[in-house]
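Every protein chain except one is present and positioned as in the full complex.
Labels A, B and C are assigned to the chains in the order they are written; within every chain, residues are numbered from 1.
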Amino acid sequence: MPEFHTTTYRVSYADTDRMDRVYYANYFVIAERARTEFLRDVGHAYKDIEASGCLFPVRNCHARYRGYAVYDDLLECRSHIGAMRHATLTFVTDIRRAGSDASLVVATVELACVGENGKPRVIPEALRDALVPYLAEA
Amino acid sequence: MPEFHTTTYRVSYADTDRMDRVYYANYFVIAERARTEFLRDVGHAYKDIEASGCLFPVRNCHARYRGYAVYDDLLECRSHIGAMRHATLTFVTDIRRAGSDASLVVATVELACVGENGKPRVIPEALRDALVPYLAEA
Amino acid sequence: MPEFHTTTYRVSYADTDRMDRVYYANYFVIAERARTEFLRDVGHAYKDIEASGCLFPVRNCHARYRGYAVYDDLLECRSHIGAMRHATLTFVTDIRRAGSDASLVVATVELACVGENGKPRVIPEALRDALVPYLAEA
Partner (left out) sequence: MPEFHTTTYRVSYADTDRMDRVYYANYFVIAERARTEFLRDVGHAYKDIEASGCLFPVRNCHARYRGYAVYDDLLECRSHIGAMRHATLTFVTDIRRAGSDASLVVATVELACVGENGKPRVIPEALRDALVPYLAEA
């Protein structure tokens, strides 16, 4: 089992829609926050990664909705690395209510590592090493 | 080949992020607009579908990013139905710059048909009939 | 009376909140769309203004809510110029349902004209001339 990185998030009015749920696209914003704090906590703030000339645009993303969050929910986001290749990195974030075991939404986001010229480049070794403990793969 | 439904969308400042691109989650908002107009144009405005007691929460969504849109781009969204089951409906929206053949982003959104009690229900026959010409499946 | 520039906007699910209304901050996004089309229609697309080295960051904004828009409303946005100084420009956008005389929200946005160095600069004369017919002031 890989390790998980955990953050919390409070649902705001702005996140909700008329069905009184978090609007489907907004879980990807929550997932972005989760992976930003994940990277910071392993010593590689995304802002610094970018400043070093390494960008991580999203190549694919997927969300599976088993439930939904409502206004003022305190959510717990458990993230791990689903896959790490030479030049792609996949974050998986499982979103549930704090204190609950029931997964509401799982967001999977595959990022490509590219240089400032937009060309693929190898993920920096220090970042790779920092993420290995969270990698689900064998 | 299925028919396509086409809408256009103008990228606003609000859609962009600091990379000067449309933020990854916002393509799902654009896709929502595209499928709303699609449904309206085949005679089934989503507001009316909801009022009739039939809701379509999102069960899965996926986006594949091959390119990106920038501020003030006029986008063309070509939508078709990727799959239609008894109680699920999948919209596929291919987003490109107007007048271009290069796909930037393809968003695939699977909706479940549920009643007001949240239980699955069969997609209304009139809606199904209206969408058949846009169905990609055999 | 000044002239008005008019655009329409369709309220999406993403715009709404759990009260089944357009979330209060989102009227400013609608107002941004209105002033972008306004500028384009008078021959000065904002993208081109920016490319010429002239930026218009927001200095003040205000909204007064007399009513609210709901999902799928077709809104009519009537904009004019509330004030034009040497280096500031104020857009006023009155948002109502299409075909209705009742104002829902009035958004007032004061922009500063600055150069790429961030310092105030005089609004380009061609832009000024294009906006004069829409100016409410004496």
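One rule holds for everything that comes next: a residue touches a chain if its C-beta (ideal position, glycine included) is under 8 Å from a C-beta of that chain, and two chains touch if they have at least 3 such contacts.
Because the structure is predicted, anything quoted here is derived from the model rather than measured.
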{"item": "Among A:36, A:60 or A:103, residue touching the chain not depicted", "value": "A:36"}
{"item": "Touch with the omitted chain, as defined above, among C:12, C:26, C:79 or C:93", "value": "C:26"}
{"item": "Hidden partner interface residues of chain B, rising order", "value": "13-14, 16-18, 20, 23, 25, 70-71"}
{"item": "Positions on chain A where the hidden chain makes contact", "value": "10, 12-14, 29, 32-33, 36-37, 45-47, 71-72"}
{"item": "Contact set of chain C toward the excluded chain (per top definition)", "value": "19, 21, 24-26, 28-29, 32, 55, 57-65, 68, 109"}
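FYI, only the chains that are shown with their structure count from here on.
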{"item": "Per Cα centroids, the chain farthest from chain A", "value": "C"}
{"item": "Per-chain CA centroid nearest to the all-protein CA mean", "value": "B"}
{"item": "For chain A paired with chain B, centre-to-centre distance based on mean C-alpha positions, whole Å", "value": "24"}
{"item": "Distance between the centres, which are taken as Cα means, of chain C and chain A, whole angstrom", "value": "35"}
{"item": "Chain B-chain C separation of Cα centroids, rounded to whole Å", "value": "28"}
{"item": "Chain C residues counted as touching two or more neighbouring chains", "value": "13-14, 71"}
